[in-house]
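Only one protein chain is missing from this complex, and each of the others stays in its spot.
We just call them A, B and C in the order they show up, numbering each chain from 1.
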Amino acid sequence: MAEVTYLEAIREALFEEMERDANVFCLGEDIGAYGGAFKVTEGLLAKYGEQRVIDTPISETAIVGAAAGAAHMGMRPVVEMQFIDFIANAYDMLTNYVATARYRAFLPCPMVVRGPSGGYVRGGPFHSQNPEAGFVHTPGLKVVYPSTAEDAKGLLKAAIRDEDCVLFFEHKYLYRRIKGTMPAGDHVVPIGKARVAREGSDLSIITYAATVWKALEAAEQLEKEDGLSVEVLDLRTLAPLDDDAIVATVKKTNRVLIVHEDTRTGGIAGEITARINEMAFEWLDAPVLRVTAHDIPLPYAPALEDFVLPQTADVVLAARRLADY
Amino acid sequence: MAEVTYLEAIREALFEEMERDANVFCLGEDIGAYGGAFKVTEGLLAKYGEQRVIDTPISETAIVGAAAGAAHMGMRPVVEMQFIDFIANAYDMLTNYVATARYRAFLPCPMVVRGPSGGYVRGGPFHSQNPEAGFVHTPGLKVVYPSTAEDAKGLLKAAIRDEDCVLFFEHKYLYRRIKGTMPAGDHVVPIGKARVAREGSDLSIITYAATVWKALEAAEQLEKEDGLSVEVLDLRTLAPLDDDAIVATVKKTNRVLIVHEDTRTGGIAGEITARINEMAFEWLDAPVLRVTAHDIPLPYAPALEDFVLPQTADVVLAARRLADY
Amino acid sequence: MATRAKGGRAAPARPAGTFDPETPGSAAALLTREQKLELYYWMRLTRTLEERLVALYRQTKVVGGLFRSLGQEADAVGSCYALEQRDVMSPLIRNLGAMLVKGATPVEVLKQYMAKGDSPTRGRELNIHFGDIGEAGETRGFLGQISPLGDMVPVMAGVTLSFRMRGEDRVGLVYVGDGATSTGAFHEGINFAAVQRCPLVVVIENNGYAYSTPTSRQTLAKRFVDKAAGYGIPGEQADGNDVLATYDVTKRAVARARRGGGVSLIELMTYRRKGHAEHDNQSYVPAGEIERWAAENDPLDRYVRRLTTEMAVEATELAAIDARVTQEVDEATDVAEASAFPEALDALTGVYAEPPAASPLWFREGGRGGVTASERATDGWGVYKPDAKTESRVSQEDA
Partner (left out) sequence: MATRAKGGRAAPARPAGTFDPETPGSAAALLTREQKLELYYWMRLTRTLEERLVALYRQTKVVGGLFRSLGQEADAVGSCYALEQRDVMSPLIRNLGAMLVKGATPVEVLKQYMAKGDSPTRGRELNIHFGDIGEAGETRGFLGQISPLGDMVPVMAGVTLSFRMRGEDRVGLVYVGDGATSTGAFHEGINFAAVQRCPLVVVIENNGYAYSTPTSRQTLAKRFVDKAAGYGIPGEQADGNDVLATYDVTKRAVARARRGGGVSLIELMTYRRKGHAEHDNQSYVPAGEIERWAAENDPLDRYVRRLTTEMAVEATELAAIDARVTQEVDEATDVAEASAFPEALDALTGVYAEPPAASPLWFREGGRGGVTASERATDGWGVYKPDAKTESRVSQEDA
């Protein structure tokens, strides 16, 4: 099988799911003739027509709300946020309406909200965000954030088939930088399962999205330079968290570094730390540590962005400190 | 001095600050002639007139945005959310515009957004929320959530004088249930400082808002029934967190229970646990544990609400387990 | 069209627009005598049921707040009567009448307000926040609202978008208050629906107030229906206290939607005679305003006059309906009062389809009130780990 990029993998998932199920349709800003700001939906309009590939007005609340209404009636909407940053404009609709629909009204609301996320691309404060924490915090939503092309495809297919609303974060830094070979057939990756991206025995790095690659780079370097065997756990799904996988890696290495691109305070590293405390405290030989972005709106200039975001060198440094503890 | 309720203390702060500084003004839905849904602003219109006590259309984004614009120009707006739940409708404006104004544009944005928060009042899923976590996660915002009448007044006065945007959560369960005696003079409580609500040496409960009272009740019971000496730390300010106070109590008791009314996953207990791991891991004799709401949209019926929210009995049980560890 | 009471806002002399090719009056003219009496029945049921709720509220049997639609029964009943069963309606807090027309039962409403375990939301949501939507034949077609105002407009845009996409002959109707028109969600939703040509009717109930805020502080627009042009859709204003007028204007908008004409906007002029909720003493209302509306423009009084004078309905016929309504509400009250409150453990089910239930938190396991361990039980530290109890690191290392 040929290799495809992370972006192409997402597009493949959209084509396959629209083909498989006539209830699947896409809506969002500029996703039709233009194929989306990053061209993820390119070709969908030509194949499926305006009824199933809908260019909307600039109104994220309406887009998400309309998706919910259609989902109640048996459709399977897939919403694109032009940049995931604009999900803030649908925060009420997602957290108050969509997330609670099943619980308060027994209404199915199977829908996906996907969009380009994350930094390292000189996008400035409003085109680089990682808003996952606010939604992981919301009961009723599921949150997925893949790091590989294979998972991007397989998880998006799972998200579209899920009976609840799944927020699907796509890392725009990975769109065209990462490739993968798609497994043949109907490639679905289950929501809620983490993936051991690298086996190791001395310490664990728990991470997701773009920083999986930074963690892998760091692990490589730590092996070469320090002889450390580093395990890298790629969470893939952030809600629900894969507690089993988290506990397993803690028990294996007894030292945990959590790495995320999101800002530090209130980022999901805190939640993971709390769970490790509760579930596996006795297995810890050192404090759970975090490498994250600084608590700062992400600036635009390369020197500033690079300083604020976590880098491979930071992971290496932190891992060394943890190993020495 | 006479005792005043938590609600009256807030009202006193508003009167005093409007009196002190002509730039302070209030805006929100039904805050004028009606005095607000909970009557917090009662009497303000009569005293300060329509220019400084503005009844707005139902449009939280506009209210917050307008407050920001006025704040840039030297005013000191105090926004009331009729229920804090509707802050979700201003999420974009708060997190993207207000929180970043100083950093990206060197614009002062001194404003307060306050409103009735929290459950235990049979308010159902949209009139009982504790949305603090999403804002604690946003660099550029400050977050305050007092548990006593004294702090409600003193912190609101500090918030109005702060040079940045402060979200001021008022617990509606406490509005008329809690009283306090206001210190004479210009009573200002500094933002960013926690308060030891009860001294103890066996274990620490870190909490804030209504659950401070549950923690104190539990501490009482634990002392009587188990002979345990429980320290209760009332955070008061959630952003920035008072790291010194948190570390001090950990070092003192070596056992920490975090209690909050917010849902578990992604609630700020996780952040506190991470900080304790980073700052005081060696002092821990047991895992940091959490007592929180279940991860469920808050239901309306008393039996359901009581089940989902943390209760004193839960705190007692958890504290016992922690003490036995 | 009746003129407005003095002191209130003036009602329009004529409807503002028309949902061409239907002409004003055409729909109401086709109603049978039986249907006209049915309209009376729904209005009376609305009022009597709310009065019963007030009594229960005073007995503290209503758990939360109580919201009235006194004086607005005509607008809710008449407009919703324009829908077919297969159509979907999204009510707001003053649309009890519309919900009853659409099939909600008094016993459901009473159980909701009393937070009973077998209420439509099993005690999870309050007052009339419940619904029944889905397949055309199998559901009654009304959607439960959430509190954040305006949000139902985008959602109904999506519901009706699905009708359009699937070629179903169904129409949607969504109510918003005068206050809710200020929300971003209203704007985004109606614009989205308009541009997507969804079969949707948007009804603004202008009852003069949003909580304590008069319409003059909500918008400078002279009429809310003036907002229609900004969305490129037709708008009509009608007398909301004339049940036949509200039926007529809505029926024509529904017909327009049904034939593919897209979104219409309706403004129904009415008046909120009670406070925002039962606790609100309406101190902000100009003296005499409420009394004038009650005396001169009560929708039930007006309709009774019309039925008895223009349509030769006997007072005894109406009294019989009244009696039937009272009996129904009595029976429903008995059933609702007798039914049980929810079990605490039911709180755990159905946040997600999968898993269908959450586990109680560890400090509740085996705890109060019959709470039993879940399938994923543990009494380890905190959570959900099958092995948290049995294994401990020490024993593991010892082994």
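The criterion applied here is as follows: a contact is a pair of C-beta atoms (placed from the backbone, for glycine too) under 8 Å apart; a residue touches a chain by one contact, two chains touch by 3 or more.
As the structure is a prediction and not an experimental result, all values here were calculated from the model.
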- Query: Shown chains touched by the missing chain?
  - Reply: A, B, C
- Message: Can you tell me which of C:K227, C:R252 or C:R273 touches the chain that was removed from the display?
- Response: C:K227
- From B:K39, B:H72, B:R177 or B:K193, residue that would touch the chain that is not displayed: B:H72
- Item | Of A:L155, A:A209, A:L289 or A:A323, the one touching the omitted chain in the full complex | A:L289
- Message: So one chain is hidden, and I want to know which residue out of B:L14, B:I31, B:L45 or B:I63 touches that hidden chain in the complete assembly.
- Response: B:I63
- Message: From the list B:D164, B:E231 or B:D314, pick the residue that touches the absent chain.
- Response: B:D164
- Message: Give me the subunit B residues in contact with the hidden chain, please.
- Response: 25, 51-52, 54, 56-57, 59-75, 77, 92-93, 96-97, 100, 102-108, 139-140, 142, 162-164, 243-244, 247, 251, 275, 277-279, 281-283
- Message: Take the complete complex as the reference. Which residues in subunit A touch the chain that isn't displayed?
- Response: 29-30, 32-34, 37, 55-59, 61-62, 82, 85-86, 88-89, 122-127, 264, 287, 289-292, 294-297, 299-304, 306-308, 313-314, 317-318, 321
- Query: Which positions on subunit C touch the chain that was left off?
  - Reply: 182-188, 191-192, 194-195, 217-222, 226-233, 262
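Operating definition for what follows: only the chains that are shown with their structure count from here on.
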- Note on the structure: Relative to subunit A, largest Cα-centroid distance belongs to chain C
- Note on the structure: Distance in whole angstrom between the CA centres of subunit B and subunit C is 33
- Task: Mark out which residues of subunit C touch at least two other chains, giving numbers and ranges.
- Result: 121, 124-125, 129, 146-148, 184-185, 351, 381-382
- subunit B touches at least 2 other chains through residues 85-86, 88-89, 125-126, 287, 289-290, 295-297, 299
